[in-house]
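Note that one protein chain is taken out, while the other chains of the complex remain in position.
Just so it is clear, A, B and C label the chains in written order, and each chain counts residues from 1 on its own.
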Amino acid sequence: MDRNQITKWFKAPAKMANKYSLNAIYFCTGCGIIEVPPVITARWDAERFGIIPVATPRQANLFLITGYVSVKTLRAIIRTYEQMPEPKYTVGFGSCPINGGMYWDSYNTIKHLNKYIPIDGWIAGCMPRPEAIFVAVTHLWTLIDKDMANGYIKYRKNYKSYRRNQELALGKLEWPPLFPIAEQPQGNEQ
Amino acid sequence: MRELELYFGPQHLGMVGNFSITLKVEGDRILKAAANPGYLHRGFEKLMEYRTWIQNFPLVCRINVVEPDHIEMVYAMAVEKLAQIEVPERAHFIRSIYLELARVQSHLFGLWAYANMLGFDTVAQWAMYHRDLVLDLFEELTGGRVYHIYIWPGGVRRDFPPGFKDKIVNTLHSIGGCVPDYDSTFFNNRLFYERAKEIGKLTQQQAKQWGATGQTLRATGMPYDIRKVEPYAAYDKVDWDVPLREDGDAYSRIWVIRDEMIESVHMIFKLLEVMPEGPVYNRIPNPFKWKIPKGDAYVRCESSRGELGLYMVSGGGDKPYRVHFRTPSYPNGLIILEKLLKNASIADVGNIMISLYVVAPEIDR
Amino acid sequence: MKEKTISKKGSILSPFKAVNYLFKKPRTLRYPFEKKEPALRYRGFHLNDWEKCTGCGNCADICPNEAIEMVEIPELKPKPAEGIKNERPKLDYGRCCFCGLCVDICPAGSLRLSRDYFHIHFDTNTFTFIPKDEKSDKEHFLGSEQYSILKASLAHRKENYEGFSSDIEYALFEPQRVPMPEVPPEERKLSFIEQVIGYNKEEAKREASRCLECKLCEQACPAHLKISDYIKAVYEDKPTESLRKIFEDNPIPSICGRICMKHCETACSLSIRGEALSIRWLKRFVADSIKDYKTALELRVSEPTGRKVAVIGAGPSGLSIAYFLTLKGHKVVVFDSLPGGGGMMRIGPPLYRLPIEAIDKDVNHIASLGVKFRFNTTVGKDILFEDILKEYDAIHLGIGTTVSRSTKVKNIDKAHLALPFLQANKIAEPVKVGKEVIVIGGGNVAMDVARGALRLQHIQYPGQDVITKTVSLENWNELPATKDEIEEAKAEGIQFNPGWGPKEVKVENGEIKGLLCMKVKSVFDEQGRFSPTFYEEKQTCLDGDMIIEAIGQAPDFSFVPKALFEKLEFTSQRKVKVDDNGQTSIPKVFAGGDIVNLNLDAVTAIADAKLAAEGIHRMLCKR
Partner (left out) sequence: MNKSLREKLESTFKNIQVTAVDGNRMVVTAEKRSISAILMSLKEASFDHLALISAVDYIEDNEFELCYIITCYMQDQDSEANDLHIILKTRIARESPDFKTVIDIYPNAEPYEREIHELFGIKFEGHPRLTPLLLEREYEIPPFRKDFDTRKYVKDLFDNIPSVEIEKK
């Protein structure tokens, strides 16, 4: 740790704490999850980077969207994402959430994940290797440092259009909006 | 006590894979369980109708991320059967070795999941580490860690790289050397016995009735293994045994997994010894013009979880007319799991599910 | 079925054996300080060698995910004749699944996968890129000193880091062509039997199945035939449909299927690492497998327009334009001094390459459409050009090059000229040849002459020792004749003397005794014009009792009246100048074939005719 790092700890302790304790939500959304067990176990050991899997979204601040997202999973992902406390970061794994990947013509997978929830970083590969996951984490650190991993703020600000897209893909959503939507002043719980 | 409905998954620590079970519980006791798959449904069988024969080859392995290799194998087998393509002798051996490596890898993954779930973290770490060593072998052979895209119609995609035989032997020896440690830490551990014995018990009659295959069936004492019943690749070229257990509970199933792994390693050694030299690939026709005559075929192979079948219909064109995969997790996850969970306790859901080795993407396809 | 019995319950203490792992070295890879190199076959990001890549687009066609798109690169120059497009693949890593099918199908072997796999970015637009490699992109491919994993991305890659690459053994295309059955050289040199036997149905189908449908050949073909379509039809066992596709652009497939210069096969993407598709032989197969074109094609001739077109010369361009214009409803009359159609095809290619029946098949079909042929009619002698000009609405000149050039060295008047020699052999009484024939020239005509002379020698002196040799200015690598021709001639026993220029013909007692030659210094001058220079002191004498000159031909415009001829404009390469419609500087007069183009072959003549047919049709409709 160089001197720069130490001064950062003094200047922005919350940010530093955030970035070095990324708690990843335990949710196997797609096939990229197969590389997560090696990453969190002995061979690669993600704890060196401060990443540990946690059981519930309430404890998590990192959401690894591992691969393709089917329509049914999208509902679960949105639910999970909305339950995570801020600040929260999302990383999309592999080709599929970027532009559909292998399943570009599937009737049941969504093609551009960033139309439905904000994504802070994407990892190329099908699927990304453990090394790429680590490098992605270091990139995420940089983004957090520079305040560029601001997906959750985007989500709050543009919630209306995110919600509209979610409804377009999923039909009616059974849960109330997370943030107030200006034009339709419905109940704004949470 | 009041009945209530409990949603188990898809985001749940006890759930491996994107799968969910709706439980109707009374207190701790499960009255009724309904599997709720579909979180990973991509409509493979529909997508394949839109892709040419060779374009399907990289697609199919994505059906099952834990063990993509057997899916490649059934696809290649079905195409070879429909198009009547001969496979060179050496390719048969390479396929067998490769599939057995895949079985070892997949069982180690299953062991990780099971040990992790039962709280044997040490064993889980070992299993995942050793699985990674097998993945390194795959990477060397095929160029991919997880999706190998290696067995294609007509043979295999590349021959062994130089010195690969020794690498297999070395890696498997180093994994095999740890078997006593696994045994003492996990398999012969009293805690494992206590936590798994009599959990999710299945009689042979029930297993047959509900369409079980693989170690779910073999743990009830039925020596049903496609590699013996209808030998494919080079499985009839060497001598090997089908590991069996009698009790049909989670404990037996995990023991069968262990024995199978060891048997696979022995089989690989035997296959490496008798493997002939020669070509490994009979060139398939030009992929842009390749048409397969009208017909249908059902082929099957023994994946690490049971019978993996593929029913494929060709309409005489450059694309399949219909494909349907019979995946072993399908009866395991949708019938047997539901039946076994009845009257079980909530704490045993993960135990039963992982001992049945339910792999969600395989069910959803 | 061992260990069938359930093992013991186990001990609660046994797991403590694992304690000894506390004293072992940790297995964790301390990434990124400790690294594990990806395997040599790793399938990472793409590399593309832009110099090798032809832009054929096979990778885009085979991609199951439509991740590859061919994009035009304006900086690159397309070279259609060599089969190179200025398109290069563009990858979308939001689609790619790293399966490597694109690598296995790449005919050039230019597309490979590297062992790089890092690209992490917050912007999805950065996931599309046009792959290059370290050869053409020094900026983004860095040496190990500058390369850092933490910065690695599609724009920051390691050089010389190739992974999964193409292997011809495992390629998805078939590099070997189906061998064409031929009469062996020892047998064929004894007579004028047709050398190539032709594919049967099975062989043709097998050969057609090799086509990758990249259509580079269609660009290279001067007449732009729909090659991949007609080959596909051959593969699908639909010869009629195939013939229809051919006739859209080429009305003389039986001729072209034998003697075409196959520009298409040079461009064929299979030829880069294997053998080109036998496009010409497949065309021949289609033409031969259909007995009667007319019933197969069911061509419909348009309503008569009442316009009349005169075509001078029944060669490939004349036949083609007659065909195209007749279909459009014009009345066409073809004049030719020879007794049959085909023009140069009728006299040039010897019988072992192009039998008369094959020519007549095409000519008769065109005649059956209503084209009137007036053979044995020499324009300028039997009918005057001026009269034709008056009588017809348009005239097409497809007269070809009918006068053989001569070297004009000393005593050359004793030698024979190529064209009369070939013509006599093919459609008249064969020439009496000597036992030792010298052919001057290194082009295809010289090969025809030499191989024809050799056959005549064997016929006229059976069982005796006979020799045919060629002398040419160009050396081995520059011989203008095609490789196949040279190989076949060599196999038959023709001797070659490249790099020698004739000085004089040695004559004793009025009989040829040999040819005195000088060593050639250079053939072309600095501007690339033909102007040979010689080492005067290095001389040799070739023995021989007969000399045939085959050094090129010139057109014969003697039938054109002087006043008109002066109006006729020529290009700097001594070719008749035509505009975009195929029209010469004389109104109403169009031209095509060898007098217009530099390729001097049949298929280019057809291309000219197609253009002129459009031009004439447009002109006639306008009035």
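The rule we apply is simple: a residue touches a chain if its C-beta (ideal position, glycine included) is under 8 Å from a C-beta of that chain, and two chains touch if they have at least 3 such contacts.
These numbers were taken from a predicted model, which means no experiment stands behind them.
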Check the whole complex and report which displayed chains the hidden chain contacts.
A, B
Check the options A:F63, A:Y81 or A:W104 and report the residue that touches the missing chain.
A:W104
For the chain left off this view, which of B:K208, B:K237 or B:R283 is in contact with it?
B:K208
Where the missing chain touches chain B, by residue:
37-38, 41, 43, 45-47, 50, 208-211, 213, 217, 222-224, 229-230, 296, 298, 300, 307, 309, 311, 313, 321-322, 324, 326, 330-331, 334-335, 364
Those residues of chain A that touch the unshown chain are 70-72, 75, 104-108, 110-112, 114-115, 118, 154, 157-158, 161-162, 165, 168-171
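Definition applied: only the chains that are shown with their structure count from here on.
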Name the graph shape formed by the protein chains and their touching pairs; answer line, ring, star, complete or other.
complete
Of A-B and B-C, whichever chain pair has more C-beta contact pairs:
B-C
Chain-centre distance (mean CA atoms) for chain A and chain C, in whole Å, is 56
Centroid from C-alpha atoms only, then distance chain A to chain B, rounded to Å. What do you get?
30
When the centre of a chain is set as the mean of its C-alpha atoms, what distance in Å lies between chain B and chain C?
52
Would you mind listing the residues of chain C that make contact with two or more other chains?
27, 36, 38, 64, 97-98
Can you list the chain A residues in contact with two or more other chains?
42-43, 102, 126, 129
Given the complex, residues on chain C that touch chain B span 1-4, 6-12, 14-15, 17-18, 21, 27, 36, 38-43, 58, 61-64, 97-101, 104-105, 113, 163-164, 167, 169-170, 172-174, 209-213, 232, 235
The answer for chain C against chain A in the complex is residues 26-32, 35-36, 38, 45, 64-67, 92-98, 117-122, 124, 127, 149-150, 152, 154
List of chain A residues in touch with chain B within their complex
25-31, 33-35, 37-38, 41-43, 55, 57, 68, 70, 72-73, 76, 80, 102-103, 105-109, 126-127, 129
